[in-house]
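All protein chains of the complex are present and in place, except for one that has been dropped.
Order as written gives the chain letters A, B and C; numbering starts at 1 within each chain.
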Amino acid sequence: MIDFEHVTKVYETKNDENVALEDINLHIEDGEFVFVLGHSGAGKSTFLKLMLLEEKCTEGTVTINGQDITHLKRRKVPYMRRQMGMVFQDFRLIPTMTAYENVAFAMRVTNIPTKQIQKRVPYVLGLVGLGDKMDRVPEELSGGEQQRVALARALAHSPKLIIADEPTGNIDPEMSFEMMELLSAINSVGVTVVVVTHAHELVHRFNKRVVTIDHGRIVSDTAEPYRETGYATAGAE
Amino acid sequence: MIDFEHVTKVYETKNDENVALEDINLHIEDGEFVFVLGHSGAGKSTFLKLMLLEEKCTEGTVTINGQDITHLKRRKVPYMRRQMGMVFQDFRLIPTMTAYENVAFAMRVTNIPTKQIQKRVPYVLGLVGLGDKMDRVPEELSGGEQQRVALARALAHSPKLIIADEPTGNIDPEMSFEMMELLSAINSVGVTVVVVTHAHELVHRFNKRVVTIDHGRIVSDTAEPYRETGYATAGAE
Amino acid sequence: MHFSSFTYLVRQGLHSLRANKMMTFASMGVLTVCMVLIGVAFLLGVNIDAMVAYMGEQNETVVYLASDLSEEQIAAADAAIRAMPEVVSVTYVSPAEVLQFYSDKLVDSVNLMKAFENDNPFEANYRVVLRDVSQMAAVSEKLRQVEGVTKVLAPLELSNTFVSIQRVVNIACYGLVAVLAIVSMVVVSNTIRITVFARRKEIGIMKLVGATNGFIRFPFFVEGVTSGLIAAAVASGAVCGGYYLVTLWYTENPTTISRLFGGSLVPLQSVWYYVVLGFVALGFVLCGIGTATSIRKHLDV
Partner (left out) sequence: MHFSSFTYLVRQGLHSLRANKMMTFASMGVLTVCMVLIGVAFLLGVNIDAMVAYMGEQNETVVYLASDLSEEQIAAADAAIRAMPEVVSVTYVSPAEVLQFYSDKLVDSVNLMKAFENDNPFEANYRVVLRDVSQMAAVSEKLRQVEGVTKVLAPLELSNTFVSIQRVVNIACYGLVAVLAIVSMVVVSNTIRITVFARRKEIGIMKLVGATNGFIRFPFFVEGVTSGLIAAAVASGAVCGGYYLVTLWYTENPTTISRLFGGSLVPLQSVWYYVVLGFVALGFVLCGIGTATSIRKHLDV
């Protein structure tokens, strides 16, 4: 259960203030699958970063599983994060670790026993089609392969909530579809999934809830199955 | 004029050898607009990197404007690169420089007079819709905004050849279309453009030559306007 | 912490030691050089100290006995002086020897021997060497109390000067070691700060993936300690090996000065453990704790 109440995020840069999100109110139930759409710079990534506490909101409160994360004690933050799996827009793989180690690290953090890790890591890397590239460091992988490692890392420790920031931006349509189906399958066993994407044809196919952000505000939200809105299809066709 | 003759690229990693490209033969005329499609990990980025000499091919020769760049003297490499504009898949913006400075740097390198730079940089940043975010460092920009800065940098010094590696992976469809139109417009004044993309709907719209790479080999090439091939639409619908 | 986590984190630390080869190497180089410097300063200090101490051993207090003592009284005084724990050696000098000494000294000017041939005016005396020059004032007072002693000529001014020279040398040498240690700390901790800074993104990623601060810090600590200990090993080898060669050379090539200071350096056997232990401690503290603390500010993610 995710709750945004009157959330505003203002970035302060050297020269100006930048309102990335303004008065966001949103409720996501456990087990939902939500697409987040929006123009470049609309505030989608900021929206996700607030859930992970990578950024702190300027105003309002974010509640996850009944826990007000905006006022969380510093040393409780890691435990909160472990309940989530995040695919970052810029991947954020650790450059000195192989694909295997990157995924294993996220599991290690949650004190999963070694035996289980050794079984699970090849499995999830296999799921994203990288079973044969586990021992490569990120630099030795193609863009799409790195992105899939990031996806595998987000899944590996079986989190209750998966947050993915354009997880298919560097992947071909065929494989994007597969990845989205993977997320959908995970969702079907009760995991909440929030996906930012620009791939509108995928959104079309997957008939899920769509939240559209524009200039820092939620301009449309379909709790019902996906309906074509004016914006959402503007560039897709 | 770009010529690939029997080009093979093998990456050597710690554990294995990895044939990224195998016996590539391709000819691109001056002023052409070429889309490069392919699965994730097919070898598209490698193909582009060979043109920029970021990687050296293992076998074969790459000729650009009649110059065999595989046997270029080291100190001539920068001059060769200046004739090109590259949009990297991972943007590669200099983190300590603002958007303005990043673009200006690529122009400085080519000894363009300061006056001209001061006029041109705001212009190209305006073209990609970032006229108001010139003084932000990459960290303070959204993913799509960073990608557009990278695109602006590639255009800024008016190169003869533009190479773009998934330049719209982080941009919404609407703006992706605008960016592609920008590239198309630049192409129409005689600049050669090579674009790797996963956005098949854009490829559909722009009716250009399409080269498809699969497992390191060119599996289809349409010198004629875009035809639907089995692969190219597999995931696009 | 689970045991499997522990071994994982240790392996993690060792792994990133290899993965960041260049940085490890450079910062280890800095540390090694600092250690060698400290080691050399320390050995220099030890030797200068030993030389000064050697010179201190050359002290001589002259004790005159009354000339009208009986043989028993002389024997008693003799025994009393020799019994003092502060005294290293006692030499009896007869009046004839004193005369001989001075006439040798003035051989170019006058013939004292001849002048005093039959009537030696010099008195017999004891030349007393003290273990510790700084006790000279107290000991000469004690000597004065011995029955039969008429006069005690202690080179008190010399001994004072000597003691303050010793203090200065001591302060200078160990001060130098301390200063170099502090300098090393600044240099090494700055170096570590740079290497950690260069890896701040990595740290940020770990945090975002849900790692606790301890989980991130521990491998850095292991990495730091390991490179600190490697540096200590290299520096120990270099310093001890080098010092051994220097001692050999020094003994085999005596000079006027070196003879003045006893002719040999402090042997390696009696100092190597200070050097090695010091280096290990330094490597452990500087690198281990330095690394662990300098990542702190990057942990606020």
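Following the convention adopted for this analysis, contacts are C-beta pairs under 8 Å (C-beta built on N, C-alpha and C of every residue); 3 or more make two chains touch, one makes a residue touch a chain.
From a predicted model like this one, the values you see are computed outputs, not experimental measurements.
Visitor: Wait, the hidden chain, what does it touch out of the ones we have here?
Guide: For the complete complex, the undisplayed chain touches B, C.
Visitor: Check each of C:122, C:221, C:243 or C:279 against the chain that is not shown and name the one that touches it.
Guide: C:122
Visitor: Which residue from C:27, C:213 or C:247 sits in contact with the chain not drawn here?
Guide: C:27
Visitor: Among C:4, C:73, C:134 or C:190, which residue is in touch with the absent chain?
Guide: Missing-chain contact among the listed residues: C:190.
Visitor: Given the contact definition stated above, which residue among C:75, C:168, C:248 or C:281 touches the chain not shown here?
Guide: C:168
Visitor: Even though one chain is hidden, which residues of subunit C still touch it in the full complex?
Guide: 22-23, 26-27, 29-30, 33-34, 37, 40, 98, 102, 106, 108-111, 115-116, 121-123, 151, 153, 160-161, 164-165, 168, 179-180, 183, 186-187, 190-191, 193-195, 197-198, 255-257, 260
Visitor: What residues on subunit B make contact with the chain left out of this view?
Guide: Against the left-out chain, subunit B lists 52, 54, 75, 78-79, 81-82, 84, 86, 88, 92-97, 105-106, 108-111, 113-114, 153.
Methods note: only the chains that are shown with their structure count from here on.
Visitor: Just how far, in Å, is the C-alpha centre of subunit C from the one of subunit B?
Guide: Taking the mean C-alpha position of each chain, the two centres sit 67 Å apart.
Visitor: Name the residues of subunit B that each touch 2 or more other chains.
Guide: If we look for residues of subunit B contacting two or more partner chains, we find none.
Visitor: Pull out every residue in subunit C that's touching 2 or more other chains.
Guide: In subunit C, no residue touches at least two other chains, as defined above.
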